[in-house]
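Let's look at chain A:
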Amino acid sequence: MDPTRKRRLRLVVALTAAVLLATALIYTSFSASTEASKPSEIKPGRSYELTGKVVNGSIRHVGGDLRFRVRDRDGTASVPVSYTGVVPDPFRDGREVIVSGELQKGTFVAERDSLVTKCPSKFTKDEQSS
Partner candidate 1 sequence: MAGVGSACLAVALLTALYAVGASIYGARVGRREWVTSGRRAIYCVAALAVTAFGLLEAAFLRSDFSFALVAEGSSTDTPTFYKVTALWATQDGSLLLWVTLLSLFSTAVLFLTRRSLRDIAPYATAVLGCIAAFFLLLMVGWENPFDTLATPPVDGAGLNPLLRHPAMMIHPPMLYTGYVGFSIPFAFCIGALVARRTGADWIRATRRFALIAWTFLGTGIMLGALWSYTELGWGGYWAWDPVENASLMPWLVGTAFLHSIMVQEKRGMLKVWNVSLICATFTLALLGTFLVRSGILDSIHAFGASTIGVQFLVFIGLVIALSAGLIISRLPQLRSEAKLDSLLSREAFFLLNNLVLVGLCLVIMWGTFFPLISEAITGTEASVGPPWFDRLVTPLALVLVLLSGIGPVLAWRRFTPSALRRILAVPLAAMALALVVLLAFTNASDSPASLAMFCLVAFVITVVSQELWRGTVARRTMTGESWPRALGRLTGRNRRRYGGYLVHAGIAVLFLGVAASSAFLDQRDVRLRPGDTFEVNGYQVTYRQATAKVGGDSAGTGAPISFGAVLDVRKDGKHFVMRPSRNYYASPDPSLGTISRFFEGEATSEVDVRWGLRRDLWLAVRPDIGSLEKPIRVADTKFADSSADVQAFIIAALAERYRSDPPPAAFRAIASPLVMWIWIGGAIVVLGALVAAWPSPEARLRRVRSLYSARLGRELSRA
Partner candidate 2 sequence: MEYALALLVLALVVAAVLSLPLRRRGEEERREETRLAELQAAKEAKYREIRDAELDREMGKMSRDDWRAVDRDLRAEAIEILRELDRLEGRAPEGGMER
C-alpha cells in the first residue's frame, strides 16, 4: 500500500472512531439523563430530579424516614418530601438540595440515597451521592 493510501486509510479510521464516539456520547447522555425541576414544575407520573431549598423548620424525623419540604429557589411553591438513606453532612434548613424521585399522592417520594446537598460556601462546592 503506498503512503498516500495509507494516510487516507488512517484518516478514515480516525474519523470513523470519532463519529462513533460522538454518537455514543449523544445517544447515551440524552437517554440516561435526569431532568432537574423545581417544586413548582413537577407533576405526578414520572421521575424527576427535584432541586430547591429546604424550607426552614420543615425537617422532621418520622420513624426511619426523613421528612422535609423543598421550595423553589426564588419563590414560595413547596412540596413535601419523604426520604430514606444517607443524609449528607451539610443538610439543614435553607440549604440547596437535589433529590431524585417521583410525586405520589402529593408527596415527593425520594429514591434511596439520592439526596445531594450543596455546601453553603460559594467557593467550595461539596456534593455527596452514592
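Here are some notes:
By our rule, a contact is a pair of C-beta atoms (placed from the backbone, for glycine too) under 8 Å apart; a residue touches a chain by one contact, two chains touch by 3 or more; residues count from 1.
Criterion applied: all candidates are chains of the complex that A comes from, given by their letters.
Every value quoted in this text rests on a predicted model; they were computed, and no experiment measured them.
Candidate 1 is the one, among 1 or 2, that touches chain A in this complex.
On the side of chain A, the complex with candidate 1 involves touching residues 3, 14, 17, 21, 24-25, 28-30, 32-37, 49, 61, 64, 73, 85-90, 92, 96, 118-130.
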